[in-house]
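We show some of the complex, not the whole, and keep each chain where it was.
Here the chain labels run A and B in written order, and each chain numbers its own residues starting at 1.
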Amino acid sequence: MYSEKVIDHFTNPRNVGEIENANGIGQVGNAKCGDIMKITLDIKDDMIKNVKFKTFGCGAAVATSSMVTEMVKGKTLEEAMDVTNAAVAEALGGLPETKMHCSNLAADAVHAAIKDYLDKKIKV
Amino acid sequence: MKRIYLDHSATTPVDPQAAELMMTYFLEYYGNPSSIHFFGRQVKKALEEARYQVASLINADPSEITFTSGGTEADNLAIQGAARARSGKGKHLITSAIEHHAVLDTFKYLAKNGYELTILPVDEEGIVSVDELKKAIRPDTILISIMHANNEVGSIQPAAEIGRITREKGIIFHVDAVQSLGKLPIDVKTMNADLLTVSSHKIYGPKGVGALYIRKGIKISPLVYGGSQERKLRSGTENTPGIIGFGKACELAGERMEEENRKLITQRDKLMNGIISRIGHVKINGPLGDKRLPGNVNVSINYIEGESLLLSLDMLGIAASSGSACTSGSLDPSHVLLAMGLSHEVAHGSLRLSLGRHNTDEDIDFVLEELPKIVDRLRMMSPLYHKAN
């Protein structure tokens, strides 16, 4: 069902947790659907210095979360905004058809966290 | 890796005796039972012997058994067949919210095609209320279908009580007994069942075989037309090896039921109690004690999602099942757990462990050792879980 890369990221997820004083926080999905992803970012000079995730969801949800953290860590905000859900799935060697829709939201969570950071900055 | 199979409600391995018997019918006694020559007569006899074996396990007459390709087809034959045959008498149908999709979706199909459907709720233990059922009956009710035992939470339904009511009112009573066959004693007569579905692959028989009990005198319409096999109710060359394997499985199930149930109940309770005592924030789904199927454990583990749990168990060689939407391809989690009042979130985190003939006490110990670690790990990853809880 799942590719080896998905299983690897599910079994050894990268960057699990929450950054304590994160300046960007994004959460997408809801428990009703069975998938929630929360991304916390430490952003400095338009750069993602650190990123962590927490996910409630299926194997694909966990793996995409883990993968996206690797993909955006060290990237500029603009670069990170260009990472799509599809790119995450591709980086994992593909996802089962049924998982493409619901569980492939990790990039959205990152984007939400970046937006949160930018929103707060504007307010300041 | 040692593999521990805890998904016996989904399907079972074929008993070696049944499998060996089937081999003979694949290779040697391969005739078509409709043929009048030696090859045909030989297998015809074995077919009728199997019919007797299946009938015996539910106290039916062999002539009341119609073989089908499985539980799903038998459910459809019963429900579509009875609804069509009786449509002149009324259009109202009743079933429950926790039926298998083979029942529920068939009724929903009929409801879209001129019938009216009442779906009964269940209580928090997953049991249909007889009072609700009584209230739902109308003068034009022609068919009521209630399962004998639920496949997800193991809740046993008050079938005999319902049968008394339907018989009195002249309403056809269909019972989906796929999960109870070979696990609970079934007597179609004391249950007052008019139609009753059984399936082979849940009781160590082959997949692709089932049967519908049709009480003498009850008329139903067929689903498929053709060579007039099974007294015209189920045309098509009979799956004789499969049917004969099913017959054998029924015989063995009847012989072993009592002893097996003692073992299963002990292991089930050990597993349930172990989970409760080792893992916090869990909830057993379904009734306790003798209102529950012997081999069924179903538990909601808060803050984590079922598929992740299954994957993690699978990596350790443990095969289980879940009511999570992610495991069914649908968007909603188990309709059974939702009907019992669970929230979506909690239903997503449900785990079903269904025990069987070959599970050992060591299997249980292993699960009880590993499951808490997995739950811990997944909860650490979950945005819903806060240590403080």
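One rule holds in what follows: a residue touches a chain if its C-beta (ideal position, glycine included) is under 8 Å from a C-beta of that chain, and two chains touch if they have at least 3 such contacts.
These numbers were taken from a predicted model, which means no experiment stands behind them.
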Overall stoichiometry - one representative per chain kind is placed in view: A x2, B x2
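As a working rule, only the chains that are shown with their structure count from here on.
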Mean-CA-position distance for chain B and chain A (Å): 40
Contact set on chain B toward chain A in their complex: 303-308, 311, 315, 324-326, 329, 331, 333, 343-345, 348, 380-384
Footprint of chain B on chain A - complex, ascending: 2, 7, 10-11, 13, 16, 27, 31-38, 54-62, 98-99, 102-103
